[in-house]
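All protein chains but one are shown in place.
Chain IDs A, B, C, D and E follow the sequence of writing; residue 1 opens each chain.
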Amino acid sequence: MSPALIAALPFIGALLPGLLIRSGRDVAAVSCATATFIALLGLCLHIPAIMAGEVITARFEWLPSLGLNANFRIDGLGLLFGILILGIGLLIIAYARYYLSRNDPAGVFYAYLMLFQGAMLGIVLSDNILLLLVFWELTSLSSFLLIGYWKHLPEGRQGARMALTVTGMGGLAMIAGMLILGNIAGSYDIGDILQAREAIQASPYYLPALLLILLGAFTKSAQFPFHFWLPHAMAAPTPVSAYLHSATMVKAGLFLMARLWPVLSGTPEWFYIVATTGLVTMVLAAWIAIFRDDLKSLLAFSTVSHLGLITMLLGFGTEAAAVAAVFHIINHATFKAALFMTAGIIDHETGTRSIARLGGLRRLMPVTFAIGTIAALSMAGIPPLNGFLSKELMLEQATHAVWQGNPWLMAAMATLGALFSVCYSLRFVWQVFFGPERDDYPHKPHDPGFGLWSAPALLAVLVVLIGLFPASMAGWLVEVSASAVTGTAQHPHLALWHGLNLPLALSAAALAGGAVLLALNRPMLAARAAIAWPDAKAIFDAITRAATCAAGFFTDRLTNGSMSRALAAFALTVVLCGLWAFSTGGWQGATRPMLPVQPVPLVGWAALMVATCCMVAFHRRRILALVLVGIIGLMVSVSFIYLSAPDLALTQISVEVVTVVLLLLALNFLPKFTVIDSRDRKRGMDAFIATVTGLGFGALAYVIMRSDFAFPSISEYMLANSYKLGGGDNVVNVILVDFRGYDTFGEITVLGIAALTIFALTETLLAGASGRRLRNWVHDSRRAGDRHPLTLVVVTRLILPISLVVGLYIFLRGHNMPGGGFVAGLVVSVALVSQYMASGFAWTQERQKINYHALIGAGVIAAGLTGIGAWFAGLPFLSSAYGYVKLPGIEEFELASAMGFDLGVFLCVVGAVMLALNSLSRIARQAGETVNLDPMDIDPSKEARR
Amino acid sequence: MIAYALFFAYGCFGLALLFCLYRVVFAPGLSDRVLALDTMAINVIALLTLFGIDKGTTMYFEASLMFAMVGFISTVAYAKFVLRGDIIE
Amino acid sequence: MIRRLFPHPWLSVTLVLVWMALVNRWAVGSLVFAAIIGVVVPLITAPYWPGAKGYRAPHRIPAYLAIVLWDIAKANFAVARIVLFTPRRALQPAWIAVPLDLRHPEAITALAATITLTPGTVSCDLSEDGRALLVHAMHAPDPDAVLDEIKTRYEARLKEIFE
Amino acid sequence: MNHLIIAPVILPAVIGPLIILWMRNDLLLQRVFSIVGTALLAGVALYLNVLAAGGEVQVYRLGNWAAPFGIVLMLDRLAALMLLLTAVLALAVQLYAMGSGWDRKGRHFHALWQFQLMGVCGAFLTGDAFNLFVFFEILLIASYGLMIHGGGEMRLRAGVQYVAYNLAGSTLFLAALGVLYSVTGTLNMADMALRVAAMPAEDTALLRVGAVLLMLVFAVKAALVPLHFWLPSTYANAPGPVAALFAIMTKVGVYGIIRFFTLVFPQDGVIESVVADLLLPAALFTLAIGQIGILGTRHLGRLAGFAAIGSIGTLMIAVAQFTPQGTSAAVYYMIHSTLAAGALFLIMDMVGARRGDLWLRLDRVMPGNGLVAALYFTAAIAVVGMPPFSGFIGKLLVMQATGAAPAMVWIWATILITSLVAIYALSRAGSILFWKSFQLSPAPATASPPVPAPATAGGPKLEPDEPIQDLGDAPANWLAVASVVLLLSGIVALTAFAGPAMRLAEATAAQLHNPDAYVSAVLEGQEGTK
Amino acid sequence: MELLLSSAIGMLTAAGVYLILRLRSFAVVLGMTMLSYAINLFLFSTGRLVVNAPPVLQKGVEVYTDPLPQALVLTAIVISFGMTAVVVMMALGAFLEGGDDRVDMPRADRLPGDGDA
């Protein structure tokens, strides 16, 4: 079976319970077990080939440009871990079937479990370190789900988050490490990397890569100081703990160290970092385990300790040590999984995992007792069980290790670790199973059904068998996997009895010491309880809480919703970047002469400056500010005229008046004065920013006006061809409707959308809280009588038709003289506005039948259709045609297709302006305006007629 | 001769603009300011016409018409705002 | 029919003139187009000018305009004199309530406009029943004389024209 | 000349007004037209991708004017890709808007939606600098309308800020264009590229100012620190589907930077490395501030907003390399982050609809907890860039593209450390939302939550005075879920077909870093034009 | 003349920037108006300054000012008018909904009311 298929099977298995989520535990368990079993079978079929020294590979291109490919390999190491993952996985699946209660959603559980299994299997079968990273992080994610499976338990949630954060951190570091490693080796394929030992170890990036990768491995394998997450992950259901923390997740780190052992090990850096970390972890965790009251917690720390042991062995960097490490991986998986399942059974049957509440289960649960005791004794390293064998090997390797010139330090510390290990193992047996029976167990304990104990029993049998016949039971596996780790053929000699030697003596000492320590257990517990030990969880919580608070504080203060700050940052950024860009470039100095200054423009300039200053000074008096804005707009328009831009002046001034009307309509409901609510310092700062920005922008304008174009402008072409090709004398208008008609098309769309937005907002406001507020509106100022004065009404009756004629004129002449659809639209809008002002909105509205929505839509479509029309001539959008048409007896017209476009502009402008006014007026009417029946309030002729 | 006349008129209307500006800035009430703004628009129309005479162009005529229209509408709008608050009711 | 087509004949005439002035070209074609405008635009705006009827004596309008133009010229000199030479303290402004005989809105508007454009007076407000016009005089040592001039010189003539 | 090049602009530009003209009171018709329009848009975009895949830059000369005098539309691989991305996102999100009933909480949703698409597509297609401004304004003003859709105090307040800030941005855009025109005398981007390249060294000051101002304009749109302040409140207060659509809006800014600073201002030209020098630190800060914000905020909308900021940071790190490798990484990551951010916003909206508000706090178990949790979990993985989804691949690509950069250590450290923050933050948020709630109430019965009748049932008519609904009673129908699933499956596809996607991205980058072809496509072979 | 125009542009910009940094929406709208004047003049000035040479073709006239910036400014004016209308309306809406016309987002935008975490 292809390695890729083997790796994929668990994921397929994960889908099954996910799809069959309602079908209950049995279906889910069976489907998962089937998938696992097939995968295991597939793996085992490769054993002969691997025994023969082959490496089975499968390669699929995924992302070749990155070097991330779905390459899989099965060698000895992969085989060992694969068998552990799938074999123990199978047992866990069976065990979980009986462990989970009816209320637990089993489908979800099995889906997560298989996801995790797949991720683990992916790690060990990957032949590409980037692919390995993918699976690596997937284990973090799936374990997050598994640990947090019982959502209602806070410990579960916190443990899950902690596990994810810590292993996630390591995983992230590893990404960097792997990328560096791959870059040095020139490939991300493990096969290639394993060939690049010299290059890697000679590279200046070796140490960073090593550190980063080890950070990943250590966090995953819960090595000191990252050991704290593992015990908290015990909040997971026991099958999860048993799986994650005996055979799989925590072993991923070990796997990685073993996998990269040929290229990374053998340097002093490797030895001191890895071996020391392993040693410290082994001793420290074992010491902590002695004092744990929770069975699973005790086992968890023991796991940490054993992982330390294996890490230390890998750290030694010798082939013999690697063999020992591999062997212990197997042994640890068997006895630890059995122990976790035992703990789960005890928890399941008695209702508690607290050692203090247990004891005397020996007779009540004889089967469990037998299994637990065998596994625990193996963990203690007592012959003839398998734990003894690998511990002997470990002690032997420790005696060979020299730490900073000190030949016995490692051995002594390792023995101490073994001693603690004996102590907690014996404690597990002694305090749970021995002693008097109690009558206060939460549930009445008895042995569980066969389903629950069969899996640990099988493992216990393995423990014994491997212990008794190591060479035949496990020798082959150790051989192939150790060969894969070291990269050279290994032929380990595993035997129960090695003769009387130093390791045996150390082992005996550890046994004796452990027993003594157990005897002292109670006073030690008391003593330890008296000392305030730093709680890793508390520290982690404190750090994350502090980080969360700091992030909250920082985010809240920085992004505090102040627009002033946002805009100040904007202005300063622009000014600083602009200054910097200018000062680092070259400027030849002024090349254009200045225009002479005439007195009248000077007056206009003075008016503009004074009005602007006053505007700022008086901006709090809002109406005054508006009047001043009007002056500024007037002056700007005049300057456009003076500087040869009549079209601009027309547009600016007509936009001006509509803007004023809009602002006044809005201001009716807004406060008439702006209160001061910024401090002097802020105002000073703002004034500074404003001054700097103004100076900068003014200077930029000055520099531009005094410099020549570096290249001839494209507008020369437009001046030359406006009439010839565009059919118009007014070049600005030809640019607008022809050269750059597409811009104008966009521009009227903007206007239309603006009106639609205003309309939609009005609807929303009227229907919401504002509508209610408006219905109870009280005007904040005294109001005069006579809303629709007679004189205005009469004059408007003349002005409206005249303005319509003027609008038509401006529209028609636009192509050749200043004007055009936009200005015409504004003129007509302004005329209509004057009618609305004279006789009121409702009265006027009733008398006209135009729908402004339709006007906008028609405008945009008219412009669009004019453009689309060109398609039928096989020309691009907006290609124009023109000609002079002389209808008999009537005005000579230029009929340009651009005029259709301009008509669209006209309609859109009128529609948009009027729709916006309509919306504002609706707000006013909601606020209790009355609707007049007559065009004017006072009409003496009416009385006369009566 | 016309040049001197134009120069004189430019000066007059320029100065007039400044007077209006003074009244916009220093005024006892809003209505005075609106009046000053209206007068400014009228002065600007005169200036534009002078400019047209000066440069011999009729190009700026629509602008003058526009200023007249705008001056009227905005004056009425401001006044109506003072009187009623709502300018389209 | 004619009435429906030309709701406001004088407006139509005005618009034709306006168009001709705008295009600035006395061509027949323009005139035809102007005529079309003169028909169409009043029709469009007719709803905003309800209930209008013809004037009684439109032929007197030119004479009235001439008087007013002459008065405007005079007014300007008068006002200039006051602005430039009358000391602030010597000014005698006055409010004058002008009772109106006019009822027609257009007539009242014409009167108000005339008052505003002519010597030292500005029309300020209508009474709530529309039967009196409030006038402010800039410098009126004798308000009754001003009132008399308004009534005889302008209102009487307007009454002839409109009503 | 292929008229379909302009179809992405014309199609929504016709459908929008049609909706206003003839169906402004009939929601059902609006929905049908709008969704058909968007689907057509997606089809056209797909076709345009095929067209662009030929490797030749396609030109559409509007008004048949010769470049550089008229406006041209340009279709290259990047433009085509962005169009497709826009259409796909819009299609999915529009389904959500209909399924969740958001589109009937106010007027003109569909018309504005179409105009929004018109603006975005136009911005991607144009080959003219000022026309880019115009289409920026179209997409902005439509976005204003959409952003305040449904109303409410906070939304309007945020809307005012959003508009005001972008008005300042538009002002700056005009300033930048003015400066560039004043020096080069042209607005056509290809022509400008030629002129910029020929610029004498002693005359570069103004050009540099123009380039930098332009970069700042795009940085505003992309929400690059310190120009990012507008984003969190805007996105948090925008209606869910609108925020999701806005995922493409920040990309418009990124697109602008890529386009201008590969075509007009290549790094070795007159502006030297000005932009990259400014851009890279800004990108790093953006990433950091975004990811810290994810942890620091207590509002789900803001959370998603900060996630969007963070993803822009990552993206800009890649862009700021201005190498083919960096650009191709950016292109890939851009697709990913658009889909991921869109999905995250929709999921947050689903949470909000079920919980009643968007605060990240303990609440009762929401109906459909498991489903939403699964969607959230998937999207969160994608957003933080954990395997197996495209976010992870994108991150690897970005890191690899920056592996040889002088600031490599800073870049990698920032990416990795902030990833950790984000992982913690999103796991915390998910845990509070979907797990912790079980503390307050027992696990709900397995029966699926009562689903209010979808808005499509019974012929919806938009009443003018139909009350504005609260977030709380948005119906949770299959359409909304399907749209999220659609987006997430996009991410899955991007992951599974990372190889082909990356080949596309590399071809895109190669085309971008060889601007000569673009320039000659515009300025040569103009027979038959005016 | 160039000096006058550029100083006016600078002045309008400074006024605009100062006003958009205020805390009330009306002042911000005023500031936006100022900025749009400034930018319109600026954009216009990129065509350089010429007196009495409007870009309307006439017989016998050789010198015209640059028409292109004028067309651009026209587009900009129209767009900024639309934008101003929208922002005014939105400010009014925010005022009606919220009861004040502050532009800063209130705390309730970032923090839940009841302080529950």
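Just so it is clear, a residue touches a chain if its C-beta (ideal position, glycine included) is under 8 Å from a C-beta of that chain, and two chains touch if they have at least 3 such contacts.
The criterion applied here is as follows: contacts and distances are computed from a predicted model.
**Q** Assign the chain not included in the display its UniProt protein name, restricting the answer to "Multisubunit potassium/proton antiporter, PhaG subunit", "NADH-quinone oxidoreductase subunit I", "Peptide/nickel transport system permease protein" or "Phosphate-binding protein".
**A** From the choices "Multisubunit potassium/proton antiporter, PhaG subunit", "NADH-quinone oxidoreductase subunit I", "Peptide/nickel transport system permease protein" or "Phosphate-binding protein", the unshown chain carries the UniProt name "Multisubunit potassium/proton antiporter, PhaG subunit".
**Q** List the displayed chains that the omitted chain touches in the full complex.
**A** Taken over the complete structure, the missing chain's partners among displayed chains are A, B, C.
**Q** For the chain not shown, which residue from C:A57, C:L91 or C:A145 touches it across the whole complex?
**A** Looking across C:A57, C:L91 or C:A145, the contact with the absent chain belongs to C:L91.
**Q** Which positions on chain B touch the chain that was left off?
**A** 1-2, 4-6, 8-13, 15-17, 19-20, 22-23, 28-32, 34-36, 38-39, 42-43, 45-46, 49-50, 52-53, 56, 58, 61, 64-65, 68-69, 71-72, 75-76, 78-80, 82-83
**Q** Pick out the residues on chain C that sit against the missing chain.
**A** 18, 20-22, 24, 72-73, 75-76, 79-80, 83-84, 88, 91, 93, 95-97, 99, 109, 112-118, 120-129, 131-132, 134, 136, 138-139
**Q** What residue numbers in chain A mark contact with the hidden partner chain?
**A** Listed in rising order, the touching residues are 782-787, 789, 791-792, 795, 798-799, 802, 842, 925-926, 928-934, 937-938.
Note that only the chains that are shown with their structure count from here on.
**Q** Would you mind pulling out the distance in Å between where the CA atoms of chain B average out and where those of chain C do?
**A** 22
**Q** Whole-Å distance, chain A centre to chain E centre, using C-alpha means?
**A** Each chain's C-alpha centroid was found; their separation is 36 Å.
**Q** Express in whole angstrom the distance between the two chain centres, defined as the mean CA positions of chain C and chain D.
**A** Chain centres of chain C and chain D, defined by C-alpha means, are spaced 62 Å apart.
**Q** Mind pulling the chain A residues that touch 2 or more other chains?
**A** Residues 556, 559, 561, 563, 567, 571, 642, 646, 667, 697, 700, 704, 713-715, 718, 739-740, 743, 747, 750, 753-754, 757, 761, 764-765, 768-770, 786, 806, 817-818, 920 of chain A touch two or more partner chains.
**Q** Could you check chain E for residues that touch two or more other chains and list them?
**A** 20, 28, 38, 42, 45-46, 52, 54, 56, 68, 75, 79, 82-83, 86, 90-91, 93, 97, 102-103, 105-106, 109-111
**Q** Could you list each pair of chains that touch one another?
**A** A-B, A-C, A-D, A-E, B-E, D-E
**Q** Where on chain A does chain E make contact in their complex?
**A** 556, 559-564, 567-568, 571, 592, 594-597, 601-602, 605, 608-609, 612-613, 615-616, 619-620, 622, 625, 629, 632-633, 636, 639-640, 642-648, 651-652, 655, 658-659, 662-663, 666-667, 669-671, 674-675, 677-678, 686-687, 689-691, 693-695, 697-702, 704-706, 713-715, 718-719, 722-723, 729-732, 735-736, 739-740, 743-744, 747-748, 750-751, 753-755, 757-758, 761-762, 764-765, 768-770, 773-774, 816-818, 822, 912, 916, 919-920, 923
**Q** Which bits of chain D are touching chain E when the two form their complex?
**A** 130, 134, 137, 140-141, 144-145, 148, 151-154, 156-161, 163-164, 167-168, 170-171, 174-175, 177-179, 181-182, 187, 233, 236-237, 297-299, 302, 357, 359, 361-362
**Q** Can you tell me which positions in chain E touch chain B when the two form their complex?
**A** 52, 54, 56
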